[in-house]
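For reference, the structure discussed in these notes is given below.
Left out: one protein chain. Kept in place: all the others.
Our next item is chain A:
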Amino acid sequence: MSAPLLEAEGLRLRFGAVVALDSVAIDVHPGEVVAIVGESGSGKSTLLRVLAGQMRPDAGQVTYRAPDGTPHPVHDMGEAALRRLMRTDWGFVHQHARDGLRMGVSAGGNVGERLMAVGARHYGNIRGEAAEWLRRVEIDPARIDHLPRTFSGGMQQRLQIARTLVTRPRLVFMDEPTGGLDVSVQARLLDLIRALVADLGIAVLLVTHDIAAARLLAHRIMVMRHGQVVEHGLTDRVLDDPQHPYTQLLVSSVLAA
């Protein structure tokens, strides 16, 4: 069985009197989609930022395993190395597309920029690949020269997905990727993410409060509350046979359509 891509243990973090992370351990293997669920304030977004190296924990260690097998302690890598990682092996999909896009750059430019960051130089190829990715995320390639701000919220989010996945990262962090979108738009986006992630074999760490999204996308699920992981395991097991009182509450609160 493969070694984990990302591994963390003993993560602790406090904000004053608030415990944001309390002895959290997690691992993500290649091609695996892991959902972190919980309500606002449970610490799930903080965990994502700590795992992605954007925030330093008070204690504990996050280790990323490079393609050659070398383990890298994420918080000792230095900013430049981390930025390079974020451009190549990793990707981050933000809840608000404008945090992940360059709003003053065309749709094609947003996608092409990531390719250039990993060394692509041929303009025609870059534009061709950008157009192909717009098509994959169901944006009319005729809009390649339009600015993202002329796009709807759902289109902006799909553009952010294209920009993130174009370099075929090994691990993508997603922070509430469907939050703030209309329900009909959410379904389309979720399905798109599901198909792309399966096609490309990308590992995903998905933070969401949407149980249905976690069920659709994730192989494994972790339930967080008050900075602790209260339950984790196979997605359908955790959702269909929840053991912890909080998970039972969470699952029973979902309205069936």
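Convention: a contact is a pair of C-beta atoms (placed from the backbone, for glycine too) under 8 Å apart; a residue touches a chain by one contact, two chains touch by 3 or more; residues count from 1.
The rule we apply is simple: contacts and distances are computed from a predicted model.
Look at the chain that isn't drawn here: its UniProt entry, checked against "Phosphonate C-P lyase system protein PhnL", "Aminotransferase class V-fold PLP-dependent enzyme", "Spore coat protein CotJB" or "Fumarate hydratase subunit beta", names it "Phosphonate C-P lyase system protein PhnL".
Per the touch definition above, the residue from A:Asp58, A:Asp182 or A:Asp240 contacting the chain not shown is A:Asp240. In the complete complex, the hidden chain is touched by one of A:Val18, A:Ala81, A:Leu200 or A:Leu249, namely A:Leu249. In the full complex, chain A touches the omitted chain through residues 1, 29, 32, 187-188, 190-191, 194, 216, 219-220, 233-234, 236-237, 240-241, 243-245, 248-249, 252.
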